[in-house]
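After the structure tokens below, expect a handful of questions from me.
Note that one protein chain of the assembly has been removed; the remaining protein chains are unaltered in position.
Chains: A and B, in written order; residue numbering restarts at 1 for each.
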Amino acid sequence: MQLPSLLIVIMMLLLQGCSIEPWVMPYERARLADPIMLMDPNPVSSSYLNHVYQARESARGAESGQGGGCGCN
Amino acid sequence: MRRIKTLLTILVLLSTLLFNHAFASASKLEGAAPDFTLDSSSGENIRLSDHLGEVVMINFWASWCGPCRQEMPLLEDLYKKYQMMGFTLLGINVDEERENAESLLEQIPVSFPILFDPDSELSRLYKVKAMPTTILVDRDGQLRVLHKGYQPGFEDQYEADIKALIRE
Partner (left out) sequence: MVMGLLRQALGVKRHFALIALLLACLPLTAAILPEDRFDALYHYYSGGGVDISGPSLLFRKQVADPVSMSTHYYVDTISSASIDVVTQASPYNEERTEYGLNVDYLNGKSLLSMGYTTSSENDYVANTVNIGISQDFFGDLTNISLGFARGSDTVTRSTDNVFEEQVERRNYRLGLSQILSKNMTVALAFDLTSDEGFLNNPYRRYRYSTVVNGALTEDWNYEVYPGTRTSTALGMRGLYYLPYRAAIGLEVRQFSDTWGVNAQNWQVFYRHPTDTGWLFEVRYRQYSQNQASFYADLFNAPNAQNYMARDKELSTYSSQTFGVTASYGFNTGALSWIERGSVNLSWDYMQFDYANFRDASVDQNEYSVGNEPFYGFSAHIIQLYLSVWY
């Protein structure tokens, strides 16, 4: 999926924003609130693992745990 | 080229901030409060219309909702303070599993009635749009005020609403 298509998807979501109703009601969010459903429950650990990968791989960016990279050798 | 990019980035951030209006903490409601009967923690069924003549605060909460947990002790204080003046508080729990609610109530015990809405029927009837949701119903059974969510400081607004409705 290229960047232009991603942006089109985002903009289409936004254009409907003024009238759209949420399809998951706030009282139905029990499972989503469970800690096992967090995208990044341990930020210190995930940023360390991302650093381990980034130091040994060419690829960088778009990792699940955010935070600045260190730009090391 | 680089300067344009930096300027655009700053413009984006500023415009997003400027377009953020202050978060509305309360809104007025109209109409009669829909009647309901639900099972409660005391074992009996509790009915809204039994409380006509009292100011009723209906609070929708769940065990997994952080702001709800923050709010509970403050609601308990309000209940104890105004109970004798014709005020009652109904805590509507929306957990699918009742035991999750009961284990939270062991940690944060309250004396106001807790009703169980595990199938979310009442939440849909009252068009709950946030967790927690607090609704005030006056002595005539009319819907008056809606508070969506909870942030520290809301309890002062709750108290002001309760006092105003008691005096009517």
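Keep this in mind: a residue touches a chain if its C-beta (ideal position, glycine included) is under 8 Å from a C-beta of that chain, and two chains touch if they have at least 3 such contacts.
These numbers come from a predicted model, not from an experiment.
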item	value
Interface with the undisplayed chain - residues on chain A	1-4, 6-7, 10-11, 13-15, 17-18, 20-24, 26, 28-29, 31-32, 34-37, 39, 42-45, 48-49, 52-53, 56-64, 66, 68-73
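Methods note: only the chains that are shown with their structure count from here on.
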item	value
Residues on chain B engaged by chain A in the complex (per definition of touch)	60, 62, 64-65, 94-96, 100, 120, 123-124, 128-131, 133
Interfacial residue positions of chain A with respect to chain B in the complex	25-30, 33-34
